[in-house]
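A protein chain is absent from this complex, but the other protein chains hold their places.
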Amino acid sequence: MKRFRPLLWLLWCLIIAAPLVFVGLEYEWGKGLWNATLRTDRLRFLVSDIPAWVGGHWLDVIGVLVFLGAVVGFLKLWQLTAWVQWRGEVETRTRGRVRQAGAMIVVILILTLSCRHLADTQIEWGVMVCTYILLALGLNLIVGMTGLLVLGYAGFVAVGAYTFAVLHQQFGLSLWLAFLPAALVGGLTGFLLGLPSLRLRGDYLAIVTLGFGETVRFLIKNLVGEQSIIISRPARVPSLMSENAAWRWLFPDGLTRLKTELWVAVALVVLSIWLIRNLTHSRIGRAWIAIREDETAAAAMGIPTVRLKLLAFTLSAIWAAVGGVFFVAHNTSANPEMFGFGESVLILSMVVLGGMGSGPGPIVGAIVLYLLPEVLRERFPVLISYRPMIVGGLMVAMMIFRPQGLVGSLRRKIELKEEQP
Amino acid sequence: MNGAVELETIIGGISRGAIYALIALGYTMVYGILGMINFAHGEIYMVGSFAAIVTLAILTTLTSASFGLAGCLVLSMGAAMLVAAAFGFTNERIAYRPLRRSHALAPLISAIGVSTFLQNFVMNAQTKDKVDFPRAFSDPLWERKLEIVGVHVALIQLIVLAMAVGLMVLLHLFITRSRTGKAMRACSQDKTMAALVGIPVDRVISLTFAVGSALAAAAGMMFTMYNGQTRFDVGYTAGVTAFTAAVLGGIGNIPGAMLGGFVIGLVEDLTAYHLGADWKYVAVFALLITVLIVRPRGLLGERVADKV
Partner (left out) sequence: MKTLLQLDDVHTGYGLTEILHGVSLTVNDGEIVTVLGANGAGKSTLLMTICGVNPTREGDILFDGQSIANRPAHEIVRAGISQSPEGRRIFPRLTVRENLEMGAYQSGRLDNLDRMFTFFPILKERQKQLGGTLSGGEQQMLAIARALMACPRLLLLDEPSLGLAPLIVIKIFEIIREINQAGTAILLVEQNANMALHIAHRGYVLETGRIVLADTAPNLVNNDQVKKSYLGA
């Protein structure tokens, strides 16, 4: 057996590579059986495409790595400041306030500068990154904080998005008024789905939510229709043009719709971070972590696990719905195909990459997985189509080598790597 | 409504059900032995369907299909099973084995990663579009109709049913009679004890993945032949449907998976016939939720049966 190892290995390689052989199926079967064409040009993507990008753009690759390092480093530094402040002499609360105010000023400064200097494509990236951060933060509540794998997150996003779209279509509701009903409907959907499924074991829950995501899409297709619903201009985020001198000085070109959207998106993200931070540092948050670490023990301590899981589920769905409303308003139309399984996986991988259960994790994940491919789109035009493949591989690699994510905590690492006898 | 048409729908449902049962077996075997749901199983099925088509094309191009229709179909199924077994084996080695001792969330996420990877790997390597099963192979089987008590049954339906049932019988014999099959059952009951009597548990687990994947690939080949086409994302829907079948029968229970498959096939086809094709997925999902709430251990869950 040992002698044949190399041979077996070779055979294995050949078998694994078999699906790479593309078959030209344009042949006419009517003429007989032997007209098939076998094409191996798809092999190219492994043999030459990927090496070619890396070879041709190694400077970019290094740049990307430096960028990644910078993002992670910045966040680590940020976490470190929290630690220093905690050990410091000044009263924690005051320190926290100062720190928050500082962060707000920096954010507003960056926003203002961005609106003055950045091109529309870059603003667009910003808006989309914020949307993904919003969604990833919501998913992190359930996947990261409570430790329940939800695979149909895009379904909740679709519920929110379509609540807005349908209400808009029927009653001409605008974005601002749609947030509340969308959050209600989204939360209700989460609550109703959670009622039966949260009593299930983790992997059952995952597959139920997986089925849910797809069912929502089917239902929308059949009940609402497959065509896109267009959100008309007055219902979207308005542009803010003013002849006021100070305004002109701040924003020489005024705030176009896109730029206002960036402000709104950032506001939503900041609000979310604040809410989630307070939530996770409260009794509820600690109970969630307890459930995540050992549900039986948590229940034995008197934590009402089902109720708390339901709460996390509902909140997560609300976040998704709000994100959905904003996304549709930004996108100006809603279509059932936008909320597929791929989207759920993308958001999940953002949470996983950044660090499940860590505060800044989803933010890092969203930035890396959305912004990076977009920014590199011009240099690596194929990268977008390979993104899901890379994301998949990345999720496996993260689980094996760094389960706590890029900026995750040590606690999470121990939890995920623990030996179970 | 016409009784004969109804019956034909039922027969169609049963042959599709046989295919679902084959996929469900893979879920149930892995669940029995590792206690986890292999989310990438549907993707293995998809890889199998592509491998079958590729093999058919290779056979027709290089050998001018000189093996004849049946020969080509059997060869392509064999090749698909081989490729899928290799994928299943690799999947376990890379994505699950390193995580066997870690938190329950880790292998799940890694499985999702594998699933996404495989789907997009095939999409990039093959095509985004639907790929037709060579009509020259499937049409003759559709055209030959048999009349059984006034009901028209296409030959293909019988072949699919016969092959699926044959594979299930083989699996049953393998698990109850062979040394390795018994070792599989032993592992699913007590892995530590299995190691203590000298069973190489890791190897048995790999084998379980390979066998389950081969069955899924056979299902993939037959389904593609039956439906006429495949696409890189078929594994997802088929996976959830077959999983529902496994749960319906009682996950971890092999006869249960077979029964569940047939029930699901019937439910799907009857829903499609009465309500429209779009609703069958909704029906399956509703069934999954109902089973999980009302009888989580499934139809055959109560019986003490082997949980391989």
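Worth pointing out:
The first chain written gets the first letter, and so on, giving A and B; residue counts start at 1 in each chain.
Assume contacts are C-beta pairs under 8 Å (C-beta built on N, C-alpha and C of every residue); 3 or more make two chains touch, one makes a residue touch a chain.
If you're wondering where the values come from, they're calculated on a predicted model, not measured in any experiment.
Between the chain not shown and the residues B:H41, B:R185 or B:R231, the one that touches is B:R185.
Interface note for the absent chain: among B:V74, B:L196 or B:I293, the touching residue is B:L196. What chain B contributes to its contact with the hidden chain is residues 179, 182-183, 185-186, 189-190, 192-202, 304-307.
Convention: only the chains that are shown with their structure count from here on.
Averaging Cα coordinates per chain places chain A and chain B 31 Å apart.
Interface residues of chain A, counted against chain B in their complex, comprise 12, 15-16, 18-23, 25, 29, 32-38, 42-43, 45-46, 143, 147, 149, 151, 196-197, 200, 202-204, 206-208, 210-212, 214-215, 218-219, 221-222, 341-342, 345, 348-349, 352, 356, 385-386, 388-389, 391-396, 398-400, 403, 415-420. Remark: chain B residues 36-37, 39, 47, 50-51, 53-54, 56-58, 60-61, 64-65, 79, 82-83, 86-87, 90, 94-95, 98-99, 101-110, 112-122, 124-127, 131-132, 134-136, 236-237, 240, 243-244, 247, 278-279, 281-282, 284-285, 288-289, 292-293, 296 touch chain A in the complex.
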